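Pasting in a structure now, in structure tokens, and then I'll have a few things to ask.
The other protein chains are all here in position, but one chain of the complex has been omitted.
Showing chain A:
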Amino acid sequence: MTAAVDFRLTDDQRALRDGTRELLAGRFGRDRLRAAVEAPALDRALWRELGEAGFFALRLPAAAGGVGLGLPEAVLVFEEAGRALLPGPLVACQVLASVVDGVATGERIAGLCAAAAGPVLWEHPADCDELILVEGAGKEGEGDRAFRAAASEVAAAPLASVDPLTPLARLTDFPRTAPLALDTSRLRREAALLTAAQQLGSAARTVEMAVDHARRREQFGVPIGSFQAVKHLCAQMLVRTEIARSAVYAASVTGDALEVAGAKLLADEAAVRNARDCLQVQGGMGFTWEADVHLHLKRAWLRAERWGAARELAELLAEGLVTGAEAESEAGVVE
């Protein structure tokens, strides 16, 4: 009766989460966030500090200068990044840490694009030293090919990004040299999961923002949080966050493709819906540029389109139902 399945965070995982939260609160507090909104070029010094803290080398083996941790730990760190709205190609640098030299330490910044039906979007084009392009059938990485180019060799057209913290460009030309030997299906899965982790962090943060406001703002002589209509909005925000948390954490442990897809679907929904509800709770103030909630909403929209959008994820999961792959992959976990 001693050991048993224990889904909860270990003490080390808790410490990692708390340490990351502290680091980000110290180095990327609200002032820095708002400054970044006005001037979105990445802070290279901060990026190197993130590198030193192990943000990108987290999963590299200790022998390769990494921290030797796994996907669950990376997910906890990225959840914190999502909470803090930390900008930059974080997911790209985390999954490419062993692919592009200098990325693990934060010295160099790599971007990652996936060819899609619509325009191929490049995040933080002005800040990337290198760009990796993944193109192919897309589904589970079958028939994928990956190419690498220096940022200066890539042609891109500017695009007014909906998210003030994520400058975007549209790829127009990319020099395709020899394809990289990359496990792209794994890369897509990990990128999706880390994106979902950021969505989870954002969702958890907007619940706090809404609840905090609901307790302090008074109307009709009472805190608006005593009105049931407001209370129930907040309760549903928490429910969405917790269901997404279970899905994201479990997917980080199993690494199962369908669980990752489900986790991304639920985390996208939680981040977007929670930001919307938070805005509603904040009233007119929530509609201002000055309030932070629009930054959460816009980033949530952006992330929801990256590494699997709802329409694609739902199809993938539906297919999993017929092939019975879900039952099997689940059995592999449970048994």
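Everything that follows uses one rule, which is that a residue touches a chain if its C-beta (ideal position, glycine included) is under 8 Å from a C-beta of that chain, and two chains touch if they have at least 3 such contacts; residues count from 1.
Simple rule for what comes next: contacts and distances are computed from a predicted model.
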- prompt: Looking only at the UniProt record of the hidden chain, which name from "ATP-binding cassette domain-containing protein", "Fe-S cluster assembly ATPase SufC", "Acyl-CoA dehydrogenase" or "Cobalamin biosynthesis protein CbiM" is the right one?
  reply: "Acyl-CoA dehydrogenase"
Task: Sort through A:Ala151, A:Val253 or A:Ala291 and give me the one touching the missing partner chain.
output: A:Val253
Interface with the undisplayed chain - residues on chain A: 1, 3-10, 13, 72, 207, 211, 214-215, 222-223, 225-228, 230-232, 234-236, 238-239, 242-247, 249-250, 252-254, 258-259, 261-263, 265-266, 310-311, 313-322, 324, 326-327, 330, 333-335
